[in-house]
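See below for the structure under consideration.
Yeah, one chain of the complex is gone here, protein chain that is, but the others are all in their spots.
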Amino acid sequence: MSGILNSSIGRKFAMALSALFLMVFILQHFAINILSVLSPDTFNKASHFMGTFWAVQYILQAVLILGVIFHFVMGFVLEIKNKSARNVSYAKNNGNANSSWMSRNMIWSGGFILVFLVIHFIDFWIPEINTKFVAGDMSGLIDPTNLESGFRYHEELVHKFEPIWRVALYCVGFTFLALHLLHGFGSAFQSVGANNKYTIALKGVSKVYSIGIPAGFIFIALFHHFTGTH
Amino acid sequence: MNLTLKIWRQKGANDKGKMVDYQITDVSPDMSFLEMLDVLNSELITKGDEPVAFDHDCREGICGMCSLYINGEAHGPDRGVTTCQLHMRKFKDGDTIYIEPFRAKAFPVIKDLVVDRSAFDRVQHAGGFVSVNTSGNTIDANAIPINKHDADTAFDAATCIGCGACVASCKNSSAMLFVSAKVSQFALLPQGQVEATDRVLNMVKQMDEEGFGNCTNTGACEVECPKGISLENIARMNREYLKASFKG
Partner (left out) sequence: MALDSKIPQGPLADKWTKHKNTINLVNPANKRLIDVIVVGTGLAGGSAAATLAELGYNVKAFCFQDSPRRAHSIAAQGGINAAKNYQGDGDSTYRLFYDTVKGGDYRSREANVYRLAEVSANIIDQCVAQGVPFARDYGGLLDNRSFGGVLVSRTFYAKGQTGQQLLLGAYSSMNRQIGRGKIKMYNRHEMLDVVVVDGKARGIIARNLVTGEIERHSAHAVVLGTGGYGNVFFLSTNAMGSNVTAAWKAHKRGAYFANPCYTQIHPTCIPVSGDHQSKLTLMSESLRNDGRIWVPKHKKDVEAIRNKTLKPTDLKEEERDYYLERRYPAFGNLVPRDVASRAAKERCDAGFGVNATGEAVYLDFASAIQRYGKEQAHVKGLNEDDAALVKKLGQEVVKNKYGNLFQMYEKIVDENPYETPMMIYPAVHYTMGGIWVDYNLQTTVPGLYAIGEANFSDHGANRLGASALMQGLADGYFVLPYTIGDYLANDIRTGPISTETKEFDEAENKVKDAINQLVNNNGTKPVDYFHKKLGKIMWNKCGMARNEKDLKSAIKEISELRAEFYKDVRVPGEANEFNEELAKAGRVADFLELGELFAKDALQREESAGGHFRDEYQTEEGEAMRRKEFQYVSAWEYKGEPKNAVLHKEDLIYENIEVKERSYK
């Protein structure tokens, strides 16, 4: 068991596990974010809980960060290994004949997602951490001195999506996520050994998830951009 | 019909190779692809040139000796066939056809279009067998009934001809389809159960040592496999491997 990460199948398995974890995370992230459209109040409560509950902040957040880092590092390691398994490339290669563009370009979709994530971190996560742990404001209020001012989360979100450049960036980012998921979702199941009579059904679920979730995120961004101007 | 061929020529394993253009005329649509190359070689020899070296033997799609990456696909554009069963009716007059060797670090070129696939043999040496003596003193063949579905699925996996199209087609030069076909065949049969743990661990270890890439589930291998070996075998091998890893 110890050397499992030294084997090709072991690495794929680990890659798939981190992917499955990240997909659950994205689903959770989406579920909370869509509340910002459906019910700003609930959104605020959920955000406050996630942002202040110790188990989320100190355990789940750490696991998530490690998961993200692992997924990316392993992705690049595998790409380098796989590239080196063919030292002379074909003069003519007709990849479209036998596989999807998405499946052959996970490194590119993944790479763009990484760029997007970095921006997303700078944009949302760092200010958040700054507020909570550097400035020490754990209240979650618009004005921490005024208990009546209400939660800041929804307002901040709407505010963020005012500039069109940011909305465009999110649209592009989530498009790459969709492309990544279109192959990655099913691939993760195949890697953990699940290929059976449910695979056809799984393919349907994969499409719904891979297109639905990123489209939903894009919808949220657009919604706030067009409805949120004060 | 008349065709332009762009063929990889490489004198020996340590020489540099390049693509060379050839013209060929009066190709009959009923010819097989290799018969077309026979005609080309015959012309080259008569002219005093070196013929193009390529692997082939049974010419009926079962020995797995023929290879060739034709117009960007292993065994060419037709499905469910090896190069020897590909017929020229799949091409049009005036076409340009790229002919390259199967490419992978684990399959070094020997000459022109001939590659060394002995890595596949070494993977089999590592565990592609049931350790039963060939003395004939085994139990009666009908002593263990085997569910027809399992027997048929094992057969489907066992039809792999070891040609290497899966490796050639895979963007990562992964040999997972080939290895999983053998692992699956035995995993599905009671005779293969006894050594299942060691078999999958040893075969995968050898596969990795040979320098094949990792599987990223693009599915290209399944599409290009002349025998239609299913991706389910790879999933089965993943399961077998994980089971074995956690056990051992």
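A and B are the chain letters, set down in written order, and residue numbers restart from 1 in every chain.
FYI, a contact is a pair of C-beta atoms (placed from the backbone, for glycine too) under 8 Å apart; a residue touches a chain by one contact, two chains touch by 3 or more.
Keep in mind it's a predicted model, so treat the numbers as computed, not measured.
Trainee: May I ask you to name the displayed chains that the omitted chain touches in the full complex?
Mentor: Over the full assembly, the chain not pictured touches B.
Trainee: Among B:23, B:42 or B:96, choose the residue that contacts the chain missing from this document, as touch is defined above.
Mentor: In the complete complex, the chain left out is touched by residue B:42.
Trainee: Since one chain isn't shown, list which residues of subunit B touch it in the complete complex.
Mentor: 12, 28, 30-32, 34-36, 38-39, 41-42, 44-46, 48-51, 53, 55-65, 78, 80-81, 85, 87, 89, 110-111, 114, 116-118, 120-121, 124-136, 138-142, 145-148, 151-152, 154-155, 158-159, 161-162, 185-186, 189, 191-192
FYI, only the chains that are shown with their structure count from here on.
Trainee: In whole angstrom, how far does the Cα centroid of subunit A sit from the Cα centroid of subunit B?
Mentor: Here the centre of subunit B sits 38 Å away from the centre of subunit A.
Trainee: Please name which positions on subunit A make contact with subunit B in the complex.
Mentor: Interface residues on subunit A, with respect to subunit B: 1, 4, 7-13, 78, 81-82, 84-95, 97-100, 103-104, 106, 183, 186-187, 190-196.
Trainee: Within the complex, which stretch of subunit B touches subunit A?
Mentor: 6, 8, 19, 69, 71-73, 77, 98, 100, 103-106, 169, 171-174, 176, 204-205, 207-208, 211-220, 223-224, 231-232, 234-242, 245-246, 248
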